[in-house]
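Only one protein chain is missing from this complex, and each of the others stays in its spot.
Order of writing sets the labels: A and B. Residues in every chain begin at 1.
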Amino acid sequence: MSNESKVKIALSVNGEPAEVAFAPHKTLLEVLREDLGLTGTKHGCELGECGTCTVLLDGTAVLSCLVLGVACEGRAVRTVEGMAQNGQLHPLQETFADLGAAQCGYCTPAFLLVAEALLAANPHPTRDEIKHALAGNLCRCTGYIKIYEAVELAAARMRGEVAQPTRESLYGR
Amino acid sequence: MCPAPVTAVGRSVPRREGADKVTGRARYTDDITVQGAWSGRTIRSTIARGAIRSITLDPAFDWSRVVVVTADDIPGDNVVQLIREDQPVLAPRGGEIKHKEEPILLLAASDRATLEEAATHVRIEYELANPVFEIGSATEVFSTVEITKGDVASVERTADLVVEREFRVGLQEQLYIEPQGAIALPEADGAFRVVGSLQCPYYVHRALKRALKLTDQQAIVVQAETGGGFGGKEEYPSIVAVHAALLARKAGRPVRLIYDRHEDLAATTKRHPGVIRHRTGVKKDGTLVFQDIEIVLDGGAYCTLTPVVLSRAAIHAAGAYSCPNVRIRARAVATNTPPNGAFRGFGAPQSLFAAELMVEHVAEQLGGGVSSVDLRRKWMLRLGDTTATGQVLTESVGSELVLDAALKAATTFQPSNIPTVRRGRGLSLVFHGSGFTGSGEKKLSGTIAMEALADGTFRILTASTEIGQGTKTIFCQLAADALGVPLERVTIAPQDTSLVPDSGPTVASRTAMIVGRLVQEAAAEIKQRLQRERPPLRVDKSYIQPDSIHWDEATYRGDAYPVYAWACTIADVDVDTTTGEVRVTDLVTAVDCGKALHPVMAEGQIEGGCLQAVGWATIEEIKMKDGGYQNDRLATYLIPTALDAPRIRTVLIENPYSRGPFGAKGIGELPMDGPAPAVIAAIHDATGVWLDEVPATPEKVLAALNGAQRREAAQS
Partner (left out) sequence: MLRLPTFRYLQPRSLREALAMKADAGPDGMFVAGGTDLYPNMKRRHQEPRVVISLMGIEELRRLDGWNVGTCVTLSALSSLPTFQRSQSAVAGAAQLVSTPLLRNMGTLGGNLCLDTRCNYYNQSYEWRKSIDFCMKKDGAICWVAPSSPRCWAVSSSDVAPVMVAIGAEYRLVGPQGERLVPAGRFYHNDGINYLTKQPDEILVDVRLPAPNGWDAVYHKLRRRGSFDFPVLGVAAWIQWNGKKVGEARIVLGGVASYPQEVAAAGAALEGAPLSDEAIAAAADAAYQPSKPMDNTDFDLSWRKQMTRVYVKRALEELRARH
């Protein structure tokens, strides 16, 4: 977009201060992916109908496809790239990877961030509360079961419990 | 040569690319940045049938900033390489338009704004022709299949009861969350590298060679991380890739062609809708006398994979049952609607839906306390029985195992305590042929390679792709155990046609079982050779059809599949009798998978497939308007959310198959087959009304309930 004037904003991205210049009509999704090189945030519909582009804005889960980049001046954005700390996976990342909650993986960053926001507000969610919290994110691979199990196990570990996943599946003959 | 490793097979080891997927490092097609790449887009027909009279590029627009590709710019054949030669890469001037959204022209520009503006300056004029939209009025036939066992005509009169029924199944969109996309890059020596979201690198490879007139070496296809496929990225990516490459060729620079959701929904393939008629004859005691089945599938405007879909539909049409006299007549017809194509199950969900509900109808009409479960026990294929194609089942027949396991795992049925809500339970028993149909695997002769490297590691080279189902992990597990080395010492090469051999497409529940077996065999051979040789070593393995498998393409007789996987599904539903709304609350599914190579991934396949099937059975409905889809966004094409998904419990049954890797059978598609008929049976159990179609929308359920009430009132 060379023929267009850009705006420049300062914001915090994954805990680090950042300055970024972009065309003023760009969404946060586009700014993250195209101007900050953070492609962990995915796009699925760009209309707010799938949840795939979820990020945390000042700790709140929002659809980055419907937030303007310019509206993020001075705000804190958290993407999937910011979840692991010092090379250590976030408990949710661990359980999503281990329990089969990520299959094709395309919706995974969004689910992780929604789950993170949920656990920050409610460290001990019931299965039903998890379902309601995740109701804005579509997954076509898992049937959601393994995602619930991953959130529940991560929640237990984050509470300091030694926990095993609650199994929906039976293994038998 | 090394200490005995912990066995990898059968353990739910970490997913190979799992860490990349949970950290955002995984690179899907649109995540890949390419310096100097332009963006492309496709201009499509707005009519369902006719001819292109003229294509005009508005002279008022500055076209020097844009690359335009028409059919005239195709250096090779204007054909999408697949089964038949009917589908053009781009509809030529004067050529026939056969469906809405048919690609006519391609544009690329350095920036999106120019591209969008250019698109508004293309004018296409058509000569309109009368389109055909309904199966019933279609005259063109893509293919037919006839399967005959015994002689229906001669035994018809010996049946005490003949039940006739017609079933209808609707379109379904795969709805992978990552839309289709490809990036084409021109390289030295006239080569093109295409990176894309795809299931079958060599399908794309062949399509590029044909349309762009390239040699084997000049066409390079690389699979990017792929955000779901479910069949939707089996054949369609060939079109995306060829379009991107044509633009890159003319532009002389890389071109990205990434669909948005609207284009993906409007233009790409769907599950074949169809009409299936059954006539089943039984004795008073329930003994199956004959099955007479007619299947008509709507292929849409072009052939794509329709004949193969029809074939699988026909072979599964008699269900998991042993009947002495079977006649299956199937045909796929052409309509002026966007082409239908591969979708998990590939015809089998359609025909099994009808077959399973037929068991219910026969049981109901027989009466006398015979339940549909009793009937299934009586009819089910067992070891030594013969299928409709005359295949004798010689091993790993899990019909009874899965039926027993599902019944055992189902929780005690609790009736609803809400007066307006009735709860019901339904069951289905299905089988699904693993691997390609008939002589498909033999013709294909899928190949993999394995290398023992000097550093003590091993590398698998295969074109089988990871699309979420776990290929990369499972192949490494198989190799590690066959080699007797720790899992960490096995790696897998990228799915890049310049590096890996053609292992065949990643479809048909064949990857773990057919290609996985090759991996196991190659690893075993390497292990043996390492006893006397030093690395580096390479072993190539191609599929060789065992002599015991016989298939006659002409008569449709013989071993249709190497083996079958089996599933029994029990669905509980709540039906609101005042609104007709159906909520699937619980699913239990017992699956004979041969061997669970990775139990968590096997369950994941089953749970995900079940939910797709529940969606198809309840809410996924495409409405047509003038030959196009009215649903062009996720607000109108609805898939289940977390709040719509039932509780799903999986029982994995290990019933080894001797030629599967460590006994495993393919189960990728199987979970798509059983839930829909189980849901319809559960609705009947709850309300007493039959729907013989999916989706079971509240409108249809309520109309059926009201109809039943009126009939009751009339009788009393």
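Side notes on the structure shown:
Here is the rule we go by: contacts are C-beta pairs under 8 Å (C-beta built on N, C-alpha and C of every residue); 3 or more make two chains touch, one makes a residue touch a chain.
Everything quoted here is computed from the prediction, not taken from an experiment.
Per the touch definition above, the residue from A:54, A:95 or A:108 contacting the chain not shown is A:54.
The chain that is not drawn here is touched, among residues A:31, A:62 or A:139, by A:62. When the whole complex is considered, the residue among B:365, B:528 or B:630 that touches the unshown chain is B:630. Across the entire complex, the residue among A:77, A:114, A:141 or A:156 in touch with the chain not shown is A:114.
Think of the hidden chain as still there; on chain A it touches residues 4, 23-27, 29-30, 43, 45-49, 51, 54, 60-63, 65-68, 70-71, 114, 132-133, 135-137.
Taking the whole complex into account, chain B touches the unshown chain at residues 30, 44, 46, 100, 112-113, 258, 260-262, 266, 578-580, 619, 628, 630, 632-636, 638, 640-644, 697-699, 702.
Note that only the chains that are shown with their structure count from here on.
Centre-to-centre separation of chain A and chain B, using mean CA positions: 29 Å. Of all residues in chain A, those touching chain B in their complex are 1-2, 33, 37-47, 49-50, 52, 79-81, 83-84, 89, 92-94, 96-100, 102-109, 112, 130-132, 134-148, 168-173. The touching residues of chain B, when paired with chain A in their complex, are 12, 14-15, 17-28, 30-31, 33, 111, 113, 174-179, 225-230, 260-261, 401, 405, 409, 467-470, 596, 599-601, 603-604, 607-612, 633-635, 639, 641-643, 645, 647-655.
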